[in-house]
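In this view, the complex is presented without one of its protein chains, the others remaining in place.
Now for chain A:
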Amino acid sequence: MAINMPGAGPATEEVRPNGAEAQEPGKTGSDGKRLSPFKLYMRRFARNKAALGGLVLFALLVLFSLFGRYLTHWDHMEADFTALSVAPGVGGHLLGTNGAGNDVYAQLVHGLGRSLIIAVTVSLLTTAIAGLFGTTAAYYGGKAERAMLGLVHFLLILPSFLIIALVGTHYRGDWQVLVVVLTLFGWMLTARVIWSLATSLREREYVMAARFMGVSPIRTIVRHLLPNIGSLLIVTFTLGVASTVQAETALSFIGFGVKQPDVSLGSMLADGQNTLSTAPWLFYLPAALVVLLTVAMALIGDGLRDALDPTSQSGGRA
């Protein structure tokens, strides 16, 4: 986390895993001493119990998607023809099987991993593009700014959902393609928000100084503008993960996203809805995971916003 603050000591460098840090809020920094920004943020974040819960939940989900496969000997593609759509616990299938005999537990682990990879990659890429685009437009101003904003407005009116569906169908639900199209059509609104913030930054003294000292535009943007909207970018990233999971679920649900033999939570939901009354576990389990994942990300994003926003009062005083 690069926050432009003078006197941020070496303490910022020892970035420990979030979970470990968050568990012991009282021990970071003694009273009366100056807190490094990172520790301050951690303290404010840890005070928000809901956000902390969200973080733990998210960590558990990631661990489940990474190591969950070792709890079963079934593979998500392998079909067990001796057990077609059996209930959880029958025939050695932890969470039952679907109509084709695929182990639901193995599919859940794989589907959660797939949804997570798509969501995190897309969110990272869109945040990066939106950040660069928005600050560049704000830095140059004038004609370049107007042209770039015009492009954003035009892309906003394009039927992005339809184009994503078109391209997604054409490439038969390859998840890498899904990442590309979701990224291409996901950054505009964020870029516009970032632009409106960065326009006030470009008038600041340090940006002026850099400009007059002949620092190249790209260097100014990367070193001075971007770090100063860092908090917004982090929050955008967190909330982007939740909204991408939703978009991916929606696309896969109506059949334009991830397709067989690959599975994601959305495609599992789509399969599960047809057997809602005969095999309800096929729907409940992925539905529960999707909601847990998006709610966890929303809680984290909310907590980060409170922790990083200097004017926020909701976290108390730190």
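Just so it is clear, contacts are C-beta pairs under 8 Å (C-beta built on N, C-alpha and C of every residue); 3 or more make two chains touch, one makes a residue touch a chain; residues count from 1.
Note that contacts and distances are computed from a predicted model.
Chemist: Going by UniProt, what is the name of the one chain that was not included in the view, given "Peptide/nickel transport system permease protein", "Electron transfer flavoprotein subunit alpha", "Magnesium chelatase" or "CoA-transferase"?
Modeler: "Peptide/nickel transport system permease protein"
Chemist: Among A:Leu40, A:Ala128 or A:Val167, single out the residue that touches the unshown chain.
Modeler: Reading the full complex, the residue touching the unseen chain is A:Val167.
Chemist: Can you list where chain A touches the absent chain?
Modeler: Those residues of chain A that touch the unshown chain are 153-154, 156-159, 161-163, 165-167, 169-170, 189, 242, 245-246, 249-250, 253-256, 266, 269-270, 273, 276-277, 283, 287, 290-291, 294-295, 297-299, 302.
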